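My questions will all concern the structure given below.
Missing here is one protein chain; the remaining ones are kept as they sit in the complex.
Chains here go by letter, A and B, matching the order in which they are written, and residues are numbered from 1 within each.
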Amino acid sequence: MSSKSLQRKMDRLLTLENQGKLRTSTMNRSVRKLSANVLALVGLALFLLILMSSLAAPLISSYEPNAIDLKHRLSPPGEGHLLGTDQIGRDIFTRILYGGRISMFVGLGSAIGAALIGVSLGTYAGYTRGVLDSAVMKLSEIMMSFPQIILVSILVTIAGQSLWNLILIFILTGWPSMYRMTRSQMLSIREQEYIQALQAFGIGSVTISFKHMLPNAIGPIFVNITLSTAMFILQEAALSFLGLGVPLEQATWGNILNVAQDLNILRNAWWVWLPVGVVITLFVMSVNFIGDGLRDAADPTQVG
Amino acid sequence: MKQDTIVEVKDLCVNFYTNQRCNRALRNVSFSIRKARTLCIVGESGCGKSVTANSIMQLLPDLGRIESGTITYHGEDETVHIEKLPRNGRKMRSLRGEHIAMIFQDPMTALNPVFSVGYQIEEMIREHLELSRARSSEHAVKLLRDMGVPLPEQRVKEFPHQYSGGMRQRAMIAMAMACAPKVLIADEPTTALDVTIQAQIFELMLALKEEKQMAILLITHDMGVVAEMADDVAVMYMGNIVESGTAEQVMSSPSHPYTRALLDSIPVLGRGKAQNLEPIRGTTPDPYNRPEGCQFEPRCDYATEICRHQMPPEEFVDTSAGDDTPHMVRCFNCKELTHV
Partner (left out) sequence: MSDTREVLMKVEDLKTYFPVRKGVFKRTVGHVKALDGVDLEIYRGETLGIVGESGCGKTTLGKSVLRLHNPNGGKVFYAFPDGMRNILELKGGELDEARKRLQIVFQDPYSSLNPSFTIFGSFDDPLRKFGVKSKKERQRIVEKLLSDVNLPGDYMMRYPNEFSGGQRQRIGIARALSVNPELIVCDEAVSALDVSIQAQVLKLLRQLQSERNLTYLFITHDLSVVEYVADRIAVMYLGKVVELADTEELFMRTLHPYTQALLSAIPIADISKKRKRIPLQGDVPSPVNPPSGCTFHPRCAFATEKCRELSPQLETFTFEGREHHVRCHYAMDFASRPQGSHQSIQ
């Protein structure tokens, strides 16, 4: 903030104070900060819009996402098809709506799955340290040093191409960062004196770490889940574009993009790949805005 | 104004604006820092003693500002109104360090860990004094030697983590002394240090005061430190100076109920188990929900009706020490109290 706007803010508060209008807000500070964050609110609105329309897809569009209409192949936007059709005549708008369901499911599902593994390992190992911690730490280092695309190609070759396999692969590659984040949180929380007080009562490690420590780390974990969701959606799109993701017959945002590999479509049928690209960008951006907003709201060092 | 006053603070009011609230952190604070004297500002956490120091240096946080009052620096050939200067303007920056220097509580975080101690002192010298590289490095060694750092030629090359806590504070003082400032502001300089090291740092500060005629503003919460170091004392409570005067006046005949209660509540070495500690009842009020009148009224044993509605004015109880340092008390009942 510039010093001028700061001065104005202070003037405004001073006037209110002199009129005796200022009261200590009963609203939670994080909620207040989040609601004052315009970008986060825009992100939230956008996120809800895309989410809702995907969920309500059958109400919005009368087409089937996989209904082939060979008479109207690659027809441009307009008459009957809001965003035109693809090379085998499927309605693109409908496919984007339905594809959103799968893409979001992959993103959120993978993020939550990775969090379940990473957070529970990180919570316990971060508190107890010792052999378990160093073993898991080494394992996570190994996982993180693989180029992901190669790892995915190998796993897809072995396990075959399916929605569930993709989620499984994302979870496998995604938990190490969750683990390290949770672990570093635990390392600072375990030095707090209330933890030592519980130790002095001889309370067990599982109770201390999961019941007493984890709630204090939940903020950063939540932010991390949000941001990973966005990351996994992007990864799904990238992998599907390469043909390594969800099987092509299922509509996902990445699979819609997949046809843009055809140079002819890329040059002459922009409506096939541009709208879906914009939707992916907007969605990922909105999730990132929400994540950043949450992080700022949870950060007590920020003024305001 | 007295002849030897270097920094004069008059009716200073500072507000903070955080969490959509306004906190009147300082209310009509007046005092002067004088040549070759140590002024101790003493008070509990949240009383505004650090805010006072930071106001003089214009180091308040973004959402805080000086609302009214004056801070005047009487230099050798100029008089500067600090409160009118822009926070990070050229004038303010040259004032900091060259004329007024400050040291902080935690010497570890006040030094940058990636530069050698010598480099950081030299940077300070070159910023203000325009000395050549060789001359400034000589100067840095000399400063460290003056501050009692052993083997200064070797230690200038070392990094902060190689220094112990006491040595770091000496390095900080060396840096503060680089341009021979007139005033040293020390904000709880020994709170993070052990008592034996604290004693060493105090020896050093005393020597600086006597040899260099330095004016010192020492911020502390420890009445022992006040008794040991202060020439003048100002006791703060909830943003006001409630009592001030010479150390002798304030410590031997405390006249504000808060000062008395404070002195009665601390164990004093040498008095043993038998001493009767009298805790001050209640707790410090919420700064956003201050009492209407005297800030100490809800905890005060001598409060009367008027205390509840009005902030007492500055009253001078003892002028025997002359005009130089009058014994000031902000209490409606201090006259009656002195006979208790």
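Here is the rule we go by: a contact is a pair of C-beta atoms (placed from the backbone, for glycine too) under 8 Å apart; a residue touches a chain by one contact, two chains touch by 3 or more.
As the structure is a computational prediction, the values presented were derived from the model and not from experiment.
J.: Out of B:Asp62, B:Glu248 or B:Glu315, which is the one that touches the chain we can't see?
T.: For the chain that is not drawn, the touching residue is B:Glu248.
J.: Taking the full complex into account, find the residue in B:Asn23, B:Ser55, B:Gln198 or B:Thr325 that is in contact with the omitted chain.
T.: Considering all chains, including the one not shown, the answer is B:Gln198.
J.: One chain isn't shown here. Among B:Pro113, B:Gly272 or B:Pro313, which residue touches it?
T.: Only one of B:Pro113, B:Gly272 or B:Pro313 touches the chain omitted from view, namely B:Gly272.
J.: Give the residue, chosen from B:Cys179, B:Leu262 or B:Val317, that touches the chain omitted from the document.
T.: Answering carefully, the residue with contact to the hidden chain is B:Leu262.
J.: For chain A, which residues touch the unseen chain?
T.: Here the touching residues of chain A are 192-194, 196-203, 207, 211-212, 215-216.
J.: Given the full complex, what residues of chain B touch the hidden partner chain?
T.: 44-45, 150, 164-167, 194-200, 202-203, 221-229, 247-248, 251-252, 261-263, 265-273, 275, 277-280, 283-284
Everything that follows uses one rule, which is that only the chains that are shown with their structure count from here on.
J.: Between chain A and chain B, what is the gap in Å from one C-alpha centre to the other?
T.: Using C-alpha averages as centres, the distance is 50 Å.
J.: Which residues, counting only chain B, touch chain A once they are in their complex?
T.: Of all residues in chain B, those touching chain A are 15, 17-22, 61-63, 65, 67, 87, 288-289.
J.: Chain B touches which residues of chain A in the complex?
T.: Touching chain B from chain A are residues 1, 3, 6-7, 9-10, 13-14, 16-17, 22, 24-25, 29, 32, 303-304.
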